[in-house]
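Before anything else, here's the structure in question.
What you see is the complex with one protein chain gone and the rest in place.
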Amino acid sequence: MTSKKELQTAYCLAAILLVLGLLSYAAFPAKTPDPPVRMMFQGVAGKVLFDHKLHFTGTEIGLACTDCHHHHEEDADRFRACGDCHLTADAEMPPQACLDCHDESEIDAEELPKRTDAFHQQCGGCHEEYGAGPGTSACSSCHVM
Amino acid sequence: MSKQNKYIVSHAPFWHDGSGIRERSYHTILAALPAVLMGLFQYGVPAVGVVSVAVGTAILWEWAMNKAMKRPLTIGDGNAALIGLIFAMLIPATTPWWAVAVGTLIAIGIGKQIFGGIGGNPFNPVVVSLSILIVSWGHLVDFDTALVSYDFAFNPSYPLGVLKYFGVAAIDDFSYLGLLLGQQAGGIGATFGLGLILGGIYLILKGCVRWEIPVAFLAGVFISALIFNIVDPSRYASPFFHLLTGYTLIGAFFLAPEDSSSPVNPIPMLIYGAGGGVMTVLIRNIGVFVDGVLLAVLLMNLINPLLDKIRPKALGKVG
Partner (left out) sequence: MAKSLAHEFFKGFWEEVPPFRLVLGLCPVLGVTTKIQFGIGMGLATTFVLVCSNILISMLRNLIPSKVRIACFIIIVATFVTVVELMMQAFTYGLFKQLGVFIPLIVVNCIVLGRAEAFASKNNVIMSTADGLGIGMGYTLALAALGSVRELLGAGTLTVWGDPILNLSSIFPGFQPFKFMIQAPGAFVGLGLLLCVMNMVGKK
């Protein structure tokens, strides 16, 4: 039923698009920009969307990097992501990120807050302090199933 | 039905105007292009990758299925390319290539070829495929998670998600004009409302889509959302918001009127469209899912054969 010309068009279209697709995926591999724009934290109580960029560019918020990134305060190139050290409760301690520089005996793993506690303290504490945005009282104001 | 248009048929010989499946497919692809181009512009090279891989693999799978089933090659009719394109329009621009390829495999294989190819599928292949993908890899096709790295000039949250989880008060940020012009997170080709409407009108004028289904679908969404909104405006969003967000417009013009899974008679078409629209709003406002268009279309596909029983009596049939 299909004429030869139509088939050839389809073959060409498929070939060109596959190559184009391959090139696009190869040229722009999925990577998060530095600093990240937004972050999605996955948790058992639902995911939390955190607008990272808004917190340091937003005119009403305008935080400095060091307000949250409390390690390597002197060197902006070496900020750590929260999750590097604040591991989830079932992860192996001490975190590899700490061991990169520190000796194991220097780290007090008991003192280091777990990820859930650290995030709840950081987000909720700050929001309550400034009376801005959602507080810690309602889970569903941040967590989304 | 006595006032039907009567066509005057002249004597033979007749002349075929050259239209066929191929022309229908390419008209539909053309109609989808404004929305797709807007998506490519908004999401950049990753979106180009997703669209290319989707269309390319769709043609590839069609070819492979034809070969495996020892049937004549049907890739020339453009229907596979169309399925790939519409699939790409619904998914986020950061979907990994393998998920896109599996999605088109499901659409072409399980959605269409298993039933004997074009014209045999009881469900819209794209909707079947995307539903299966959402069940399997929900995080990949979740717009809030997938698009975190895009720095938009507008509110970057998926509007229907905001409505579902944070209520009507939280959607004040979205202006209807912005939503219409594609200033919302969503699928590559599903956000640019104006382009979808223009494409839909083009399809209706070309005769690829009958006006009954999209109009009834949109009317169903509008009226049921309006009733919800009047009953309790503090809990249910306005009908315009429902019209302009999620998959509503692409659903009305490209998903619901798919050839073999939608009815052919006027009254069934109206019921089919309106039912899909009402189900969409019911799922969004009462159900647990964020967007209801996919499930509503699947559900209406399911009752499509029943709807088509409502038809004029055959000429000369007694009793």
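For clarity, chains are labelled A and B in written order, and residue numbers in each chain start from 1.
In the analysis below, a contact is a pair of C-beta atoms (placed from the backbone, for glycine too) under 8 Å apart; a residue touches a chain by one contact, two chains touch by 3 or more.
The structure presented is a predicted model; accordingly, all values stated were derived computationally and were not measured.
Across the entire complex, contacts from the unshown chain go to B. Only one of B:110, B:168, B:227 or B:267 touches the chain withheld from this view, namely B:110.
Between the chain not shown and the residues B:26, B:137 or B:152, the one that touches is B:137. Residues of subunit B that touch the chain left out of view are 68, 96, 98, 102, 110, 114, 132, 135-137, 140.
Following the convention adopted for this analysis, only the chains that are shown with their structure count from here on.
Subunit A and subunit B, compared by their mean Cα positions, are separated by 32 Å.
Every residue of subunit B that touches subunit A in the complex is listed here, in rising order: 22, 44-46, 48-53, 55-57, 59-60, 63, 72-78, 80-81, 94, 96-97, 139, 144-145, 148-151, 156-157, 161, 165-166.
Taken together, the subunit A residues at the contact with subunit B in this complex read 1-3, 6-7, 9-11, 13-18, 20-25, 27-28, 30-33, 36-40, 42, 47, 49, 51, 53, 140-141, 144-145.
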